[in-house]
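Here the complex is missing one protein chain, while the rest keep their positions.
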Amino acid sequence: MAKPLLEVSNLNAWYGESHVLHGVNMTVGEGETITILGRNGVGKTTTLRTIVGIIRERKGEIRFDGKDMLGVPLHKTAHAGIGFVPEERGIFSTLTVEENLTLPPVVAQGGMPIEEIYELFPNLKERRSSPGTKLSGGEQQMLAIARILRTGVKLLILDEPTEGLAPVIVQRIGEVLKTLKERGMTVLLVEQNFRFASRIADRFYLMDHGQMVSEFPVSELPQRMDTLHKVLGV
Amino acid sequence: MAVAATHNHAEPRVVLSARGLTKQFGAFAAVKNVDLDVHHARVHALIGPNGAGKTTVFNLLTKFLQPTAGTIALMGTDITKTPPDKVARMGLVRSFQISAVFPHLSVLDNVRVALQRPNGLSTQFWLPTSALNRLTARADELIEAVGLKRERNSLAADLSYGRKRVLEIATTLALDPQVLLLDEPMAGMGQEDIGTVSSIIREVAKTRAVLMVEHNLSVVADICHHVTVLQRGEILAEGDYATVSQDERVRLAYMGAEEA
Amino acid sequence: MTMIFGIPLQAFLGQLLIGLINGSFYALLSLGLAVIFGLLRVINFAHGVQYMLGAFAAMLMLQYFGINYWFALILSPLVVGLFGAVIERFLLSRLYKLDHLYGLLFTFGLALTLEGTFRYLYGASGQPYAVPAQLAGGTNLGFMFLPIYRGWVVVVSLLACIGTWLLIEKTKLGSYLRAATENPVLVQAFGVNVPVLLTFTYALGAGLAAFAGVLAAPVYQVSPLMGSNIIIVVFAVVVVGGMGSIMGAILTGYMLGIAEGLTKVFYPEASNIVIFVIMAIVLLLRPAGLFGRDA
Amino acid sequence: MSDMTHSSTTTVRAERSATASKTYAAFLILGLVLLIVAPAFFYPIFLMKLLCFALFACAFNLLLGYTGLLSFGHATFFGGAAYFSAHVVKEWGFPPELGVLTGVVGAAVLGLIMGFFAIRRQGIYFAMITLALSQMFFFFCLQAEFTKGEDGIQSVPRGHLFGFIDLNSSTNMYYFVLAVFVIGLVIIWRFINSPFGMILRSIRENEQRAISLGYSVARYKLGAFVMSAALAGLAGGTKALVFQFATLTDVAWQMSGEVILMTLLGGIGTLIGPIFGAGLVVTLQNYLATSQFPVTIITGIVFMVCVLVFRRGIIGEFYASRLGRKLGFEHRH
Partner (left out) sequence: QNATGTASDNKIKIGILNDQSGVYADFGGKSSVEAAKMAIEEFGGKVLGMPIEIVDADHQNKPDIASNIARQWYDTEQVDAIMELTTSSVALAVQAVAKEKKKIDIVTGAATTDLTGKACSPYGFHWAYDTHALAVGTGGALVKQGGDSWFFLTADYAFGYSLEQQTGDFVKANGGTIAGSVRHPLSSTDFSSFLLQAQSSGAKVIGLANAGLDTSNAIKQAAEFGIVQGGQRLAALLFTLAEVHGLGLEAAQGLTLTEGYYWNRDDQSREFAKKFFERTNKMPNMIHTGTYSAVRQYLKAVEKAGTDETEAVAKAIHEMPVDDVFAQGGTVAKNGRMIHDMYLLQVKKPDESKEAWDYFDVLDTIPGKEAYMDPAKSGCDLVN
């Protein structure tokens, strides 16, 4: 495995009184693409949000690039090199598409230039001066991914990026992620679309009840199909 | 499964029809001149690339948006100018693309709130809440049918995203509508729920009309009798799934190379 | 003499101009209110009090430090803005997670406290503040005698309004502000220090109110009550314009100032409710307000 | 917000709410007994004032606590009803019960008009619109002939209830007010725990969804608004008889602020919280009148502290406390 970029150990998190994560352990190596699988409600989204630092009621250890992230305030995580695409997309309605796209501050060199982004997502170019939330659901998803690509982060965290997207778009996003990977981007994503995930991931974590219950590389996928079918009902 | 009350005529007839439906947002036409017929006892799928105007069509049909041009008729009555709550009372009920539940009511109460209306129990401010207890049996039936029995007493807010979608279907069914409009009912659902919901929809559609937007093509192939493909606000193709999925333009615009 | 609706044209023009002057105050105040509301989703009930504080700060600066009008015009908004920043940072910011109504209630309490304190210290009848010597006197425009100071008010408030609008709609800072309104957590996750932004916004709004206060000091009596007398009208202005629309707030401010001015001529008894009546009509025809985006 | 009477769901909850209902009933009876004997210990006019404001606050809370609409114009209904009742009793010789009823009807009509405009918007917009409209009503009262301007309608006779109970006796008057108060409270309690109340709650939770289920949201809101206005009118009309005058104070926007403070202090969305809140505010104002502290400053500070730290109000905090929970009250959110 490559040098670890993100190490999470014994991570616990709470929503008020309800304890949702019960000791999550995982590692993401530099340049790897990791997919978390799991049924609805097992805590996948929560894991991502806790790593990013949106959920502050947390205990355990999160190391990014060797640095302890637990005490880092939320607005500094992006500067450390973590980019986040939330499940609900988070497009701003008072901003135009283009303003949305250029909103996140560039934190490091190596981000994708705007022209390239527009090439990748022609829909966005066409509607760039309309208000962000006037886009369709799928267009919003593209915008949400696109805007992080600009910033030059090292680790891209995506929560169900293909949800509600037309198959063509899903394919395109798959290609984009592969391209990013070739450029050395590290990706951590949560995905229900198994076929999509299997095409791009290097490694999988399977989650249940707020913990990682197993971990395996893509090569082991065929032999694990049966158990996965059972656990996920794929 | 006791989801649907029994009606016995299953011959296909048009219950909801739109003619020349158009919606302009400023200079941008999201929906252009769409004709649509939804039949009784049929599952009708509306598919198309993102931004094609599917949700907008839903908003127009349910009157959450006022069409720029065109007419809509529900069971022979013109509803082009009817307010949305009235349309719902006439028997056309929708679900939302982003889940819509009453977060701080329990699952049971979510369903009972929906049941209250057809049962005429909504304006009685002089009755105690226990008057609603007579709706509980029916509510439990619906909850069980969609597989939410375990969560019956939790607050809707505490459900995961996928379970909320399921709950939304249950409340929609509670109204016993003649026409159901479901906006991506399976989005965010796990495989087991997809199975349950598919069979519910199939069951329900025996006695009423269903129009749904769905990106999950295996579901579409599985349960839909008729498919309309939208692209850039216009109808691109229409027919049963087999026909539509062979259409070259549809494959190019929507399904991509590998699917089907 | 030419007559308009039974009034000499000259008098009519004079009243139009006066309406415009009043509109300047409405515009400045509703602008600040709209900035704070648009970005923090707080109806700043203390806005009237901050306007009053601006006037008082100018008056006290003159009295105790001999600071003249021109410096006060800059210093007083800074001082009040700083005060606003402190309030936001330590108190108001704790309410953002909650229903927006709590922000309204908190600032209502703040307004009561501050107004009460100033009434306690300075009485209700107010304090004098003179027109700066450079702007004293007036010119005869032919149709009316225009005090120079009032002309100045129109010009400078127009500039302030346009400047603020540009800042919010056309700059990067503005786009951060707008985005933070909708989803502060996400904007923060993108690497923007949102709490500081919000503090800045509140301070900006409070500062604008104080700026209007300094402008008002030579014209109106500097009194603890000056804020509560005007604030409810300004609320109505903002409702008519459509809350959250910066340009809407500015234009509506001027328009309603003029509408009110004309009512004072044709039917003075109704001049205090004309804005509310317009509000009611607008609500019937365009519930989101004249310039509002639909909620 | 906790509503104990709601026939609830979980078994745990059901048990709890059974305990709660018992404790609650016990408290209610205790409270009623206390109110019945209170005139022996407290100054009756003070008690009557307290009851009027308590009812006013409860009526207000019906709107804020159960439909989530913050009205900043409730003084219109309270003060308006006071004017109507005072006018018909003094000038037209109506008996007291009809006088109060006139106030209620008048307030309901005002509620219908104001509600018609205000329910077009939600949240903060709603608050500002009600504020503006009530300011309009204030100016109307200031200028109208029958309100007697800043003098107010003075020396309103209390008269005889049903023709034979002399309300000039402060004991009789007190029990009349108490009866009005209890009736008002029962109406509110029934209203929020009815099928209608259930729909109101769901509208507050998710308006779009309620529409899509076929509820004409505007009508439900208007219904709640008018009900709240009418009950505020009941309080206002009664107050006019208690004090024998009706003045501008009760229609001024500061009064709308005060009733919010009462509700906030007592606990938004609790049935009995506003009663405590009203008691506290009325007592505080009376106390501050003769103290060295300037009233507005203290009121303002209480407001801020409440919003910042005791958001649930006295009763809300009590329900959420360990003792409260032991007694079976639970607090959601």
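When the chains are written out, they are named A, B, C and D in that same order, and each has its own residue count from 1.
Note that in this section a contact is a pair of C-beta atoms (placed from the backbone, for glycine too) under 8 Å apart; a residue touches a chain by one contact, two chains touch by 3 or more.
Everything quoted here is computed from the prediction, not taken from an experiment.
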_Displayed chains contacted by the hidden chain, counting the whole assembly_ = C, D
*asked:* For the chain not shown, which residue from D:T23, D:N172, D:S216 or D:Q244 touches it across the whole complex?
replied: D:Q244
*Any idea which of C:I21, C:A57, C:A180 or C:L197 touches the chain not displayed?*
C:I21
*asked:* Among C:V156, C:L173, C:V219 or C:L290, exactly one should touch the missing chain; which is it?
replied: C:V219
_Please identify which residue in D:S194, D:S212 or D:T296 touches the non-displayed chain._
D:T296
*Would you mind spotting which of C:G54, C:G81, C:G109 or C:P147 touches the chain that isn't drawn?*
C:P147
*For the chain that got dropped from the picture, name the residues of subunit D it touches.*
43, 45-46, 49, 139, 142-143, 148-152, 154-155, 239, 243-245, 247-249, 285-286, 288-290, 294-297
*Given the full complex, what residues of subunit C touch the hidden partner chain?*
11, 14-15, 18-19, 21-22, 25, 116, 119-120, 123-128, 130-131, 138, 144-145, 147, 149-150, 218-221, 223, 225-226, 229-230, 261, 264-265, 268-269, 271-273
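We adopt the following convention: only the chains that are shown with their structure count from here on.
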*Among the remaining chains, which ones contact both subunit B and subunit C?*
A, D
*Could you give the fewest steps needed to travel from subunit B to subunit D through chains in contact?*
1
*Any idea how many Å lie between the Cα centroids of subunit A and subunit B?*
30
*Could you tell me the distance, in whole angstrom, between the mean C-alpha positions of subunit A and subunit C?*
44
*asked:* If I count partner chains per residue in subunit C, which residues reach a count of at least 2?
replied: none
*Along subunit A, where are the residues that touch subunit B in the complex?*
18, 39-41, 87-88, 123, 127, 130, 134-139, 141-142, 160, 163-171, 192, 232-234
*For subunit C, which residues are in contact with subunit D within the complex?*
37, 41, 43, 91, 94-95, 98-102, 104-106, 108-117, 119-120, 232, 235-236, 238-239, 243, 269, 272-273, 276-277, 279-280, 283-284, 287, 295
*Name, in rising order, each residue of subunit C that touches subunit A in their complex.*
175-176, 178-179, 181-183, 185-194, 244
